[in-house]
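Data block below; observations after.
For this depiction, one protein chain was excluded, whereas all remaining protein chains were kept in their positions.
Letters are used for the chains, namely A, B, C, D and E, taken in the order the chains are written, and counting of residues starts over at 1 for each.
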Amino acid sequence: MGWDPVVLFFVFGLIAGLLRSELKLPPALYETLSILLLLAIGLHGGVELAEQASMALLWQMAAVLLMGVMLPLIAFPLLRLLRFGRVDSASIAAHYGSVSAGTFAVVVAYMLSEDIFFESYMPLFVAILEIPAIVVGIVLARGLSKNTQWRELSREILLGKSIMLLLGGLLIGVLAGKEAVGPLEPLYTSMFPLVLALFLLEMGLIASRQSGALRKVGLKLVSFALLMPWLGAAVGLTIGALIGLSVGGAAMLATLGASASYIAVPAAMRLALPEANPSLSLAASLGITFPFNILIGIPIYLQAAQWLLPGA
Amino acid sequence: MGWDPVVLFFVFGLIAGLLRSELKLPPALYETLSILLLLAIGLHGGVELAEQASMALLWQMAAVLLMGVMLPLIAFPLLRLLRFGRVDSASIAAHYGSVSAGTFAVVVAYMLSEDIFFESYMPLFVAILEIPAIVVGIVLARGLSKNTQWRELSREILLGKSIMLLLGGLLIGVLAGKEAVGPLEPLYTSMFPLVLALFLLEMGLIASRQSGALRKVGLKLVSFALLMPWLGAAVGLTIGALIGLSVGGAAMLATLGASASYIAVPAAMRLALPEANPSLSLAASLGITFPFNILIGIPIYLQAAQWLLPGA
Amino acid sequence: MGWDPVVLFFVFGLIAGLLRSELKLPPALYETLSILLLLAIGLHGGVELAEQASMALLWQMAAVLLMGVMLPLIAFPLLRLLRFGRVDSASIAAHYGSVSAGTFAVVVAYMLSEDIFFESYMPLFVAILEIPAIVVGIVLARGLSKNTQWRELSREILLGKSIMLLLGGLLIGVLAGKEAVGPLEPLYTSMFPLVLALFLLEMGLIASRQSGALRKVGLKLVSFALLMPWLGAAVGLTIGALIGLSVGGAAMLATLGASASYIAVPAAMRLALPEANPSLSLAASLGITFPFNILIGIPIYLQAAQWLLPGA
Amino acid sequence: MNETQTTATRRTLITIVCEAILESKLLKDLELLGAPGWTISEARGRGSRGVRSSDWDNNGNIRIEVVCSRRVAEKIMGHVQAHYYADFAMICFLSDVEVLRSDKF
Amino acid sequence: MNETQTTATRRTLITIVCEAILESKLLKDLELLGAPGWTISEARGRGSRGVRSSDWDNNGNIRIEVVCSRRVAEKIMGHVQAHYYADFAMICFLSDVEVLRSDKF
Partner (left out) sequence: MNETQTTATRRTLITIVCEAILESKLLKDLELLGAPGWTISEARGRGSRGVRSSDWDNNGNIRIEVVCSRRVAEKIMGHVQAHYYADFAMICFLSDVEVLRSDKF
């Protein structure tokens, strides 16, 4: 068997971008692809959830929420040690405490292609993990200042595109059930790899555009972006083991821990911490951590999970 | 069996919009979806038409044309009674005399999922019904004034996007025939529900944006938008029965009668009756009648048809 | 069996455009379709190439490169004879020496639907043929002038969208191999006809818009645009036979010879030979030669190949 | 004005923001009124007739610019006010610009 | 100014180019500051904060135009400079325009 073509599409985009090729996808296509991915993940999760929901889930959800609080608290002191300013550190920490739905789509495809079982309600955890790190990041930067417009901010985050699509898909899946959702199945079966491949092509192009910013900000940021995924994965793996996830589920939670947001959090930070430099977090998250997870991280996290949970 | 996921997508869009979520589809995607729906409906109709065309069809087409003339003549006095101005009444009547291709796509999916037979040439009736109400509406507002630029107007209507796509699809289907069209089948089989679901998601978002206008224009308009579908459906059902349609066909004609245009007619009215307030008709058609038909009307119209045509 | 629906979509677009219908596809959809076509062709070619590559291929590639040099050298004197200016002649010659990926997609679909074998690596030839004619065209206009910024120009051509996508797809196909690419198969199986049909609908609309320019430039250009495909096809057929292609492969090389570029070359000419009138080449290539090849040429080239290579 | 400028000539720029559906009608008018050319871009906005956004068919605005003589600009402005202001979402304003190659405008 | 012009009135056009993410915030501000309307189009560009292109979520610019009185324009310009110039990619400039139906602005 050859290379994973989905990953090759990412590499293709990356190389085309670094060569400064004219190649680009229309923005509407990129947006469509990310909508389809989020809906597919949510819908599939919802369909399965309806069949397997259990009381234990609530407890697991709480643990995952806690994980979202812990991750930025690990990232922040590390960034301060590397001598980033307080607000920049808080902002970057929020990005790494949150998750990347694109990375999640890749790990889903990977588990399916490797035929590894995972808990069907993982998409729920993606939605849960998006939020707490943002709150923690803001508090790290501002303290519990009364000036932060929490109300407006929480509206903006909860009603943001990615959470709406994930939760909307989940709910529709739960309400409609497996049989009724059948006609929409191509979304997460025959079409999923194709949508993901095109999405990763664009992600490669986007990642390549970070190279300029990366050269400017230098080694400190790169080292953080390469180190933090290991810490995030370790936390995810540990929590996954503690709450009794399967090997596949734990590896996925590790991947979520290792991933950094590049959609929801940048928008939130721009409004809540405008003085933070947005190109720092984007360069790290898109230019380093996303490629690292896609190309190297995911198989390692799976192996680690298999070693940690041999019986599962 | 659970809820119909396609309808749930509409509800999802509606709720997301009412919550003022950031969620929106790129305009190019919405346009693409409506192109695909119209082509699919037309193509499928054409393929079947080629196999089943009969002389009776011409006669049926004339009856449907007549129906398109009658509907605005029913709506207009009702609107005048509700004390809408003459031009506004004429414009709203034109909207309700014409049809909504989106509603038609939903009723097609519904009939297919319920396994109910319908005449394959129904898309032809959609194209026929789009036009006469516009003419009647203009005459109602202006009389047979010589000032109306009928020539330019009829070009604009006949060559409008939705009629072109429906008729183009029909013709291609007829000319190519079932076997040759085979490779395009996914358009109206595996892909159709997905395209429809995304389309309805956007329709939900669009419908939600009418809430502001609805609050302004008040109860009169809402009552009209809730009453008129029943009248339109009754007319459609009667004519369907008279021209000998099957139960499914009659229910679909009822749905067409009950539906109101929100694409072709608004554009035509804006140019032919610019002094009519466009937000009245859109608020009624998109904000009330479309949701009503999708969520409540269609199953009722089918039951009515089954009751009226027990033997068919 | 009826008409080819894919071709009917082109005719539909052509007629809708000539009738000045409102019908148009969103630009992002057109771009998406052409990206999908190029990727599909490349990927499919790459997958097969990995299984069947041979040393003979290198030699064939050189011959095809030579063909790309010859074609503009045939077109140029013909154009001068027809009294086109030197720079315009060079520019038009470059268009006709290069190839149209859209025409290639149609011939692929045609061969598949007629069940005719062709060499899987044909997409490679498309990429090879795109370039040399541009260089020859510039030299014909300018001589070997030092003023031409060859460096910048070659970057622009090699890294242009269509070559990147074709080669990117090819490489991914080769590296991943048949089995791994399996999940992406819908791209060049179930979805291919649909993507091509929509693409041709837009091509018909675009071609129709050339009618104004054609009326202005007159008969000389039209005759060239109708004559040159025969010459190009003859060259392609001859070279195809000489390098030992199958009947299908030779017919495809003939089609490539007969086709004229309307994407990569116009952009290159605009920058390298700005004083050439761009509407001449586009009107000829899009308004005449593309429709000619799609509607009439391809079946003829196939018949010619079958007659020339009876044993193959 | 700066002294170094020798060839630049004064012209008037008329900018119209209006419902997209008026496009083909307005362009015919502009031609008849003697506009030497025009530039259009998509827009959205808010005015006395409420919010107009382009995320849905026909509901957006367009922004038309014409560089022309003062006389033509005023003719255009008068025309659109007389014919469209009453029934359509629309604004229109003039400003002074300088061009080279004034024969073009 | 040309003599034939009788009804046109002077107003000020304020143009703001800024990060797209500021849109809803800025529009609320404009309303509070008394802008009678606004027109937005998508844009990209380069300035002191580097290149901003719209080919990716949230990374593009918008270009906002408001036709209003000089007073309101200056209020808006002062406000955006005070609140956004420090942390956001943004420029802002004023120019003179003439309008008909000056009551609208």
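In this section, a residue touches a chain if its C-beta (ideal position, glycine included) is under 8 Å from a C-beta of that chain, and two chains touch if they have at least 3 such contacts.
Only a predicted model underlies this, so the values are computations on that prediction, with no experimental measurement involved.
One chain is not displayed; in the complete assembly it touches the shown chains C, D, E. If you put the hidden chain back, the residue from C:24, C:44 or C:95 that touches it is C:24. Listed by residue number, the positions of subunit C touching the unshown chain are 24, 27, 30-31, 206, 263, 266-267, 270-271, 274-275, 279. Contact between subunit E and the absent chain runs through residues 15, 17, 41-48, 61, 63, 70-71, 74, 77-78, 81, 85, 91-96.
Taking the whole complex into account, subunit D touches the unshown chain at residues 2, 4-5, 8, 11, 13, 27, 36-42, 67, 95-101, 104.
Keep this in mind: only the chains that are shown with their structure count from here on.
Under the touch definition stated at the top, subunit C and subunit E share these contacting partners: A. Relative to the C-alpha centre of subunit D, the farthest chain centre belongs to A. Where the sister copies subunit B and subunit C meet, the same residue numbers recur on both sides for under half of the interface positions. The chain with its Cα centre farthest from the Cα centre of subunit C is E. For this pair, subunit B with subunit C, the centres built from the Cα atoms lie 41 Å apart. Shown for subunit A are the residues in touch with two or more other chains, namely 24, 26-28, 31, 190-191. Contact annotation for chain pairs lists A-B, A-C, A-E, B-C, B-D, D-E, with touch applied as defined.
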